[in-house]
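One structure is given here, and the rest of the page talks about it.
A single protein chain has been omitted; all remaining protein chains appear in their positions.
Take a look at chain A:
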Amino acid sequence: MAGQPSLGQGQGIVEYFAQQLINGVTLGSIYGLIAIGYTMVFGIIGMVNFAHGDLFMVSSFIALLVFLFVTTIVGITSLFITLTIVLLASMFLTSLINWVIEKSAYRPLRGSFRLAPLISAIGMSILLMNFIQVAQGARNKPLAPMLTDVIKIAGEGNFVVAISYKQIVIVAVTALLLAVFWYLVQRTPLGRAQRACEQDSRMAALLGINVDRTISITFVMGAALAAVAGTMYLVYYGVVNFADGFVPGVKAFTAAVLGGIGSLPGAVVGGLLIGLIETFWSAYFSIEYKDVAAFSILAVVLIFMPQGLLGKPEVEKV
């Protein structure tokens, strides 16, 4: 985490808190972006896409490779242009991969028993992870630090609240894409078709909606957002590893369940919450137990709110 000051004698408590808030929101944005992919796929076909976390990792690698290609071979020096190209390329290629995965590994199993696509998804997860391990090696892949400047917001001396350019970019890009995405789902015919398929795909088909294609597009959209998260993750941490999909993937899934699986705002809220819980637990208690804390809170929330925070209760059929 950037700019973590040591605690003085009662000094800078507010600043320390504010700093953790900034860090938590940044991390939470990344979780939220991944969580949307889980929640949308679950909403439309009732399947937990276990490969989604690994797809996020793959997108990070794509971003890394495109970044290196653009900066060293093409020789573009403007960071803004480079990052835009990297983001778009990663979104496009990751979407393409997920489109192929859906078509080849999940769609043929759609009429099969419920666990079949789930198992297929676990297979895809292992496939992606191992492919990257073989193709890119098992070691961490670093990227030169970028956007390292910070803006001081408050405080003096040792207790500064600082927000780095990286964090601003991450939160701003996340917010912008969420807005576009929200508009797409709520206000366009495509989004309406997705919501209709989510509720009753057979009825949607009888109104002329191509359900298979709508499901494909849902996978593509989830992948595009995962790619945004993957690119941001790379920019934030500057390093990526073939196994990096698992933990963020599980946390994003947790975020989707916490927010109420199937609910889009729920995924974002859940992501932010998991990010904040993790950051604050690390800051005030112990960094070793941050994941225990996040998952314990999940368990407690689900005991009292089985539908998650913003999930819709099952509609009773009268």
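Brief remarks on what is shown
Heads up, the rule we're going with is that a contact is a pair of C-beta atoms (placed from the backbone, for glycine too) under 8 Å apart; a residue touches a chain by one contact, two chains touch by 3 or more; residues count from 1.
Quick note on the criterion: contacts and distances are computed from a predicted model.
Think of the chain that is not pictured: of "ABC transporter ATP-binding protein", "Insulinase family protein", "Cu-processing system permease protein" or "Aspartate carbamoyltransferase", UniProt labels it "ABC transporter ATP-binding protein".
The chain that is not drawn here is touched, among residues A:100, A:154 or A:180, by A:180.
From the set A:190, A:250 or A:305, the residue in touch with the chain omitted from the display is A:190, counting the whole complex.
When the full complex is taken into account, the listed residue touching the unshown chain is A:209, out of A:169, A:209, A:226 or A:294.
Where chain A meets the omitted chain, the residues involved are 180, 183-184, 187-190, 192-193, 195-196, 199-200, 202-211, 312, 315.
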